[in-house]
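All protein chains but one are shown at their positions in the complex.
In this document, chain identifiers A, B and C correspond to the written order of the chains, with residue numbering beginning at 1 in each.
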Amino acid sequence: MSLNSFGHLFRVTTWGESHGPALGATVDGCPPGVTIDEAQIQHWLDRRKPGQSKYTTQRREPDQVKILSGVFEGQTTGTPVQLMIENTDQRSKDYSEIAEKFRPGHADITYWQKYGIRDYRGGGRSSARETAARVAAGGLARAALNALVPGIEIRGYMTQIGPHGIDRDRFDRDQIDANPFWCPDAQAAGEWAGYLDALRKSGNSVGAVVEVVARGVPAGLGAPVYGKLDTDLAAAMMSINAVKGVEIGEGMAAATLTGEDNADEIFMGNDGQPVYSSNHAGGILGGISTGQDVVVRFAVKPTSSILKPRQTITKSGEAAEIITKGRHDPCVGIRAVPVGEAMMACVLLDHLLLHRGQIGENRGRIG
Amino acid sequence: MSLNSFGHLFRVTTWGESHGPALGATVDGCPPGVTIDEAQIQHWLDRRKPGQSKYTTQRREPDQVKILSGVFEGQTTGTPVQLMIENTDQRSKDYSEIAEKFRPGHADITYWQKYGIRDYRGGGRSSARETAARVAAGGLARAALNALVPGIEIRGYMTQIGPHGIDRDRFDRDQIDANPFWCPDAQAAGEWAGYLDALRKSGNSVGAVVEVVARGVPAGLGAPVYGKLDTDLAAAMMSINAVKGVEIGEGMAAATLTGEDNADEIFMGNDGQPVYSSNHAGGILGGISTGQDVVVRFAVKPTSSILKPRQTITKSGEAAEIITKGRHDPCVGIRAVPVGEAMMACVLLDHLLLHRGQIGENRGRIG
Amino acid sequence: MSLNSFGHLFRVTTWGESHGPALGATVDGCPPGVTIDEAQIQHWLDRRKPGQSKYTTQRREPDQVKILSGVFEGQTTGTPVQLMIENTDQRSKDYSEIAEKFRPGHADITYWQKYGIRDYRGGGRSSARETAARVAAGGLARAALNALVPGIEIRGYMTQIGPHGIDRDRFDRDQIDANPFWCPDAQAAGEWAGYLDALRKSGNSVGAVVEVVARGVPAGLGAPVYGKLDTDLAAAMMSINAVKGVEIGEGMAAATLTGEDNADEIFMGNDGQPVYSSNHAGGILGGISTGQDVVVRFAVKPTSSILKPRQTITKSGEAAEIITKGRHDPCVGIRAVPVGEAMMACVLLDHLLLHRGQIGENRGRIG
Partner (left out) sequence: MSLNSFGHLFRVTTWGESHGPALGATVDGCPPGVTIDEAQIQHWLDRRKPGQSKYTTQRREPDQVKILSGVFEGQTTGTPVQLMIENTDQRSKDYSEIAEKFRPGHADITYWQKYGIRDYRGGGRSSARETAARVAAGGLARAALNALVPGIEIRGYMTQIGPHGIDRDRFDRDQIDANPFWCPDAQAAGEWAGYLDALRKSGNSVGAVVEVVARGVPAGLGAPVYGKLDTDLAAAMMSINAVKGVEIGEGMAAATLTGEDNADEIFMGNDGQPVYSSNHAGGILGGISTGQDVVVRFAVKPTSSILKPRQTITKSGEAAEIITKGRHDPCVGIRAVPVGEAMMACVLLDHLLLHRGQIGENRGRIG
């Protein structure tokens, strides 16, 4: 069994390999009546597209999405939406080396151990190219979310590359789109440029931390106890290639706090909605959204494909050395930003639909 | 919709409230022919039981499990196993305060906003008491795992309480059961005792980090791309009450590494199985187990119920101050250790069954 | 893997064996705020209870339901509702014969072939006693349905016993509760009494047809194309013990009709809702409810436990003769009536919740 779907009601199944004819997302459960076209989805895909700066892989794919079903006269019909992206940059490359040798840090060896067969071309199914399909589905999810919850806003950005983090005091939302790192701190972005340049030239790579924040999320989303909003977000982010850690609100640092410090005190806002003194919880209590910003962070490991020689074995068990040539991201975390945003959009829409299914919105009133 | 189940083939549904007549786990999909009785499950429940030291809540529940179905003459039959724990310590307490006021850091306000009704007695469904049902299910999962994969071993322990972490150089497996903190570092355990004593007396609480390691896991478990082993472990751990972050292998620290440093190089072992120079990956590549130790870590936030007065509001929107009296854990992370172990057992058994369903075990051979 | 759950959002998991300590239903996804107590559920269980006439098994079980979770101060809370029925009539009977011999028509041989172990006491998990749990869950579903769709009404009755069918011209709803057969035709009921008496005395049994009709179902329920309302109803009814055929509307007889005859013509009703000239479709078009009566029919095979000697084999493969003594229903179809009603209630509630999740109710207006 493969498990290539996620979501409860808004259900996304991605399919396709890095170097096969196409890849895509089969989206089932999108509400009808959402205005959507290929251009809207393309907008989000273009943000993830490779080759946009020297800091991401130079593979050049137009990543052009086609809507094959589920949309009629510019609106979703409630039937499955098929989003297909054809693979065009399938260079006739020599794959004989990676067909035999397992690249350290890659899924080569485990796919082989699990399935006994693998499409080794460009990593096949385990390639980060799979995330293009997520971004396409996320574009549709955003359109539906915006229609159902006006004012909702999802934004991802980098907070750390290697040992270099941003300074929260210099956080500026407007900077995020102004540099090739989705970095909200202009000064950090400048430093990262030099750091990554040196890494890239040395054939090395580095990890990163991405933060995704959703504003305007209604209170009440999340299905305790195993479909909590944070549970589903953790799964969504951990399923992205190369992610090794996920945090909600304070995250791992919550371990260091006292109960007194960690308490987000509650007050009544002027608009008759609760407000909080702080947001250690990351907008989620008991698995259910509070109405505050939903804050998720995840760590992406360094790109495993590097020019540094590493020891490995072949399929026949022989010792071997490998250098992974080709066009690779020195920091794969950069392109994970739009992917994290897409996953946030899908999870939020899914929980919005679940919540409506149960009880209508915000049934319990305060005051 | 609530989502009170987890697992694909080994499917656990927990039910019950903190102060209702009973709680339990309905376990569907346990393989037939597993030798099990109530005493075996009780063994694991007793490890989680409150009131075992002054560092955990003084609520005294025997937490006695009853098997109501699915077991015949000491063996599972392949039909659902109902594990029930009756609630006996239901003191006739005055709940009028928490019926009206929302406790900061608790799910009181969000359950109200979502459902418009909540069983406020002891936190109802959102109480950590729900985890007793997980531990019971985990006991059954362990029995099945041991029968199917001889030699598999799952062990959890604390690595940090508040700002105080263990010293990995002093790591001693035998210490874990020798102190009330499941701490593998005897010296740290001593320091934690004093630290927690002071916290408890001051009516405060603190967070913690728990690590769970599985040894002897066969290669090949995990279902890419949305049922990856790490994805399901992240969801399983994040669904535990008060957890705010989950890490696999290097976790968040992966962000700081270079690709060269992060590569787990591969060699051929003497037994004809691959061995690795290191385990930055935490035993999982591309979502599939490598055969190395599977390493998961999670952060538990400080207990929200503290004696320090905090600001909040009432159901009618009035400002109020609240002190959460009662019997509480100064560090709820301590009792999360057996819960983390139980979730690991359930996830591994689930993926073992999935893997067998698809292709038999370890189909791809090396060498 | 067992699959002991049904429903998408209103999800019922039944558990328990005929002669174990208890059986029940774990119901997840019930909307919050539904007024319910044990007496309401008991009302429906009492209709299914054995021993109410000489035409049903003389096993005497009070079938007393207990609500263990999910209800607080008389209302559902949105958390799982555990409905437990303890088994009290566990006579210390000699099961050595059926432990060894496979009863023809029963699941004895297939459970053995599948699981290699079976609780043979009274049929274990494959006993029709499992349906008590369905009826309990159905009682909860009815309460929720009534709260959400005032005026909805679900009614089951027998239309055939052996070769003896009812006369539709004598159909009288008021007769259904007036005889031990849930028969809407008083004259047929009289004939059935004599027919069944003779069968019972001869140690034989007979099959039956049950019809279940739901009135007041809103248009728009059903999720094409694999969760169609008729698809889910077919699965629900076929999952009941001994059911061998399921029909919607015209059912198998649809094969004999021409398109001209089968067309349910559409008109505009006085209340601004569509009305139909006929209901060959059974209230469902393209898997979605039309607003007409939803009509389902199913055939129940004759009770397999009879006093007539039949040939079989033992576990060790020896030829043997078997007579199934004990307290059995000469027509198990009679007690299937409340079970069919319960399944209808669960499926309708489930689809109502799905529909609300997607788009609100009856989005497309006519006129």
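The rule we apply is simple: contacts are C-beta pairs under 8 Å (C-beta built on N, C-alpha and C of every residue); 3 or more make two chains touch, one makes a residue touch a chain.
Since the structure is predicted, the reported quantities are computational estimates derived from the model, not experimental observations.
Of the options A:Asp28, A:Asp232 or A:Glu250, the residue whose C-beta touches the omitted chain is A:Asp28. Residue in contact with the omitted chain (choice from C:Asn87, C:Asn179 or C:Thr303): C:Thr303.
Although one chain is not drawn, its touching partners on chain A can still be listed: residues 1-5, 9, 11, 13-17, 20-24, 26, 28-29, 32-33, 66, 68-70, 72, 75-82, 84, 114-119, 124-125, 353, 357. By the touch definition given at the top, chain C reaches the unshown chain through residues 1-6, 8, 14, 102, 104-107, 109-117, 125-126, 130, 160-163, 199, 204-209, 219-228, 230-235, 237-239, 241, 244-268, 272, 274, 277, 280-282, 284-291, 299-306, 308, 310-313, 315-319, 333, 354-355, 357-359, 362-367.
Heads up, the rule we're going with is that only the chains that are shown with their structure count from here on.
With centres set at the average Cα position, the gap from chain B to chain C is 39 Å. Mean C-alpha position of chain A lies 26 Å from that of chain B. Shared contact sites, meaning residues of chain B that touch two or more other chains, fall at 1-5, 14, 114-117, 125, 357.
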